[in-house]
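Just passing along the structure, written as structure tokens.
Only one protein chain is missing; all other protein chains are in place.
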Amino acid sequence: MGQVHGTNAANNPALRLKYVVDPRPEAAAAMAARHGAQVAPLQQALDDPAIAGVLVCSSTDQHLGHALAAVRAGKAVFCEKPIDLDLDKVRRAEAEFAGARFQLGFNRRFDPHFLALRQRLLAGEIGALESLHIVNHDPAAPPPGFIPTSGGLFKDFTIHDLDMARWLLGEEPCEVFAMASCLVDPEIGRLGDVDTARTLLRTASGRLCVISNTRRSGYGYDQRIEAYGSGGMLVAGNVQADTVLTLSDGGTAGAPIQPDFPRRYGEAYRLQLDHFASVLRGQGAPQVGYADGIAALVLAEACQQSVRSGAPVSL
Amino acid sequence: MGQVHGTNAANNPALRLKYVVDPRPEAAAAMAARHGAQVAPLQQALDDPAIAGVLVCSSTDQHLGHALAAVRAGKAVFCEKPIDLDLDKVRRAEAEFAGARFQLGFNRRFDPHFLALRQRLLAGEIGALESLHIVNHDPAAPPPGFIPTSGGLFKDFTIHDLDMARWLLGEEPCEVFAMASCLVDPEIGRLGDVDTARTLLRTASGRLCVISNTRRSGYGYDQRIEAYGSGGMLVAGNVQADTVLTLSDGGTAGAPIQPDFPRRYGEAYRLQLDHFASVLRGQGAPQVGYADGIAALVLAEACQQSVRSGAPVSL
Amino acid sequence: MGQVHGTNAANNPALRLKYVVDPRPEAAAAMAARHGAQVAPLQQALDDPAIAGVLVCSSTDQHLGHALAAVRAGKAVFCEKPIDLDLDKVRRAEAEFAGARFQLGFNRRFDPHFLALRQRLLAGEIGALESLHIVNHDPAAPPPGFIPTSGGLFKDFTIHDLDMARWLLGEEPCEVFAMASCLVDPEIGRLGDVDTARTLLRTASGRLCVISNTRRSGYGYDQRIEAYGSGGMLVAGNVQADTVLTLSDGGTAGAPIQPDFPRRYGEAYRLQLDHFASVLRGQGAPQVGYADGIAALVLAEACQQSVRSGAPVSL
Partner (left out) sequence: MGQVHGTNAANNPALRLKYVVDPRPEAAAAMAARHGAQVAPLQQALDDPAIAGVLVCSSTDQHLGHALAAVRAGKAVFCEKPIDLDLDKVRRAEAEFAGARFQLGFNRRFDPHFLALRQRLLAGEIGALESLHIVNHDPAAPPPGFIPTSGGLFKDFTIHDLDMARWLLGEEPCEVFAMASCLVDPEIGRLGDVDTARTLLRTASGRLCVISNTRRSGYGYDQRIEAYGSGGMLVAGNVQADTVLTLSDGGTAGAPIQPDFPRRYGEAYRLQLDHFASVLRGQGAPQVGYADGIAALVLAEACQQSVRSGAPVSL
């Protein structure tokens, strides 16, 4: 993700990429050279008063430490999700982030399609929201070696959808039930994780949400949201690679959907940094912050607990 | 077409099929038996005062004679298009049809998709109409033996589109230019006909219309209309055989479009007879009559003349 | 439903509608007159050796009695779903139906879109099936007076989806969890029912299925199925009333989806009777029979129990 955010920052007319901090010297040098930045140790960047903000794209277990260091240095922080896999640790550090400008990398909040859906929802196009259906299917399973440090399906993957649910439901979920299987790769199961899940959420007023996840779709990166209200339905669909269709006696053949997150969410990543740039300019607080990270982690843990116990979890 | 209209008449709750008139005894008997009708010679049917209307579905060269006989017997007439291939003959007979209830079989005026397009057009959804694009592609070329008596591409096939253009343009075309090729079957060319054509029409106020025709699409029965106005565009698209899509790494695969006219225009044929039934009940005159048949033939002859001369034809 | 099936039987070239049995004399006479049938008491029809099959479309509480009478008279039976709301009663009668030709009215098994989806699934287009998503949203809530005798959302409405799940999953569900709310009409809640639900099913091998239900969509009759496999995804979408689109600066405006079951499933109802006609001709047993009715009822009761207990139910 450092590649994605570093390049976007360098190309963003409202930002300037000054330092690249990376324990891998070659990667650091290559990125710095490409964008006219310089390689530096973290402390040098934090000590530089010209630096207004820090993009934390380190490995998940270092997110919290790096974010804390930047906040203590008075910098605004953009931090990749999740803050940390350990909810207790995240909660203990919460006080230090009070008042800090901290933007969490829930990129889908900046996707133009999901933004348009939310805008229509808030404009009342379907009346009162009653339920949601969120589809998040990865194209292909990660290598099994990734699983042990990933936090598992719910903390690593479903967490995006839990944030989407909170963003759209207009109420906090108060009940969680998850049903999960290991259908994609038995090795994932041997490592104690699942690869296919359906999660149900309910809010206090009775709104319902389904989250559909798989680690391997076999047909691309399936990213959709449906919202149902008292007066209609909203859907944000997949993006096809191009608009070309072939019609023949055999049928109608179109392009595949976007195959992966860089292509599906390229614009979302750019708009996410536009928002960070506006935070740096003092134009309001981050729209997605530390508390959102905690709330999503709480829900992800409830999913895990529901799978373990086979019962719904109340929050 | 006798099969189509006879079956629809028998199934129409507002009609009763009493006689089947057909020079082929076996076909006549089969249809009559299937629908509780009786086989009879034409004169018997025309002499029966219980008969209110006649469906003329004979071969094209007999349309006019049969229609005339029915009109003289005081019956309402539904007649398959074209009235005749010989414009002079059609014009000479015109006076006899004055005051008669004569409905010509331009079935597309009853297609629910084209009707919905026209309704939106008349409701002003795209402002003032400026141009049309009509696509009419047959799935597969007729056997060459059909060509000599067909009247040629323009009188046999394009004539439907010329009627659609008149129905939608709101003005009569005053200029016609057609460019045509023989790309599908060289035998069609040897018989003096063409199989692929693009026709341009212009009205007095400058409205433009393109008609796209081919005898063999290779992908089904392509039937579309686009209308362009001062405030937008309307399109009536093809109907797919079913809504199922397969998504895979290779792309998105859907069903073919409707393969032939019985499936594409099944509903139009039924609604066309509903209209004839309303004419029989005295609820107004036929919406498409003898004069429409003449006007379409005039345009079809102009297309032929334009192809022969290589120049536009003024009307 | 008697209107639908009676008319389809009368129009089906392989069937002849001989008797109309209806406690309401006027309705019986009208239907009989329209289709050349005669009004008769049930026993007369059952005693007539010319009668090969009976269509049971009475009120739900009479289905079982009428079906039993017809079976005892040696007739083939087409019976509207559900067999009965009381699972015990249905089970007690099961032995009497052993060997009978009994077709249950799960019409969606004959919908061309769902049939095409299943055909592609069985042809291996998406590899091994892993999960299903079934959407069944009614356009508008029934009058509250219907609720007390309906059997409730799951037995009256979800039961169709439970049958679809069984038909497509290739395995019986072994676990059921349902989350439900009353969001549409508080009167439905006061009567002890729910109007919005999400149901999860799991099979022994770990296949998952989500069923999405609401009594009032506000946008038409939403009927969709998605199937996910090891190599891709299948979707059967909604049918729009026509293909017309208006493009303007304000966006793209198309027709609504089909508004109700007669228009959405008109073809399915006809194909369902085609199948019954083939059963009458001795061409195989009904594809959906008494045991399918029991299995769907068992699942519907499990849904009810899950909502009551707030916990998953094992089968």
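Note that the chains are named A, B and C in the order they appear, and that numbering of residues resets to 1 at the start of each chain.
Please note the rule applied: a contact is a pair of C-beta atoms (placed from the backbone, for glycine too) under 8 Å apart; a residue touches a chain by one contact, two chains touch by 3 or more.
Keep in mind that this is a model prediction, so the values were computed, not measured.
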Residue of A:Gly232, A:Pro259 or A:Gly310 in touch with the missing chain, whole complex considered: A:Gly232
Residue among B:Phe154, B:Tyr219 or B:Phe261 that touches the chain left out of view: B:Tyr219
Missing-partner contacts on subunit B, residue numbers: 126-127, 130-131, 133, 137, 175, 177, 179, 181-184, 196-198, 200, 202, 206-208, 210, 212, 214, 216-219, 222, 228-233, 310-312
Residues from subunit C at the interface with the omitted partner, ascending: 218-220, 222, 240, 247-257, 259
Chain not shown, touching residues in subunit A: 11, 13, 34, 112-113, 116-117, 120, 125-126, 231-239, 241-249, 255
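Operating definition for what follows: only the chains that are shown with their structure count from here on.
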Cα superposition angle of subunit B on its copy subunit C, in degrees to the nearest 5: 180
Whole-Å gap separating subunit B and subunit C, where each centre is the average of the chain's CA atoms: 39
Whole-Å separation of chain centres (CA-atom averages), subunit A against subunit B: 56
Two or more partner chains touched - positions in subunit A: 218-219, 222
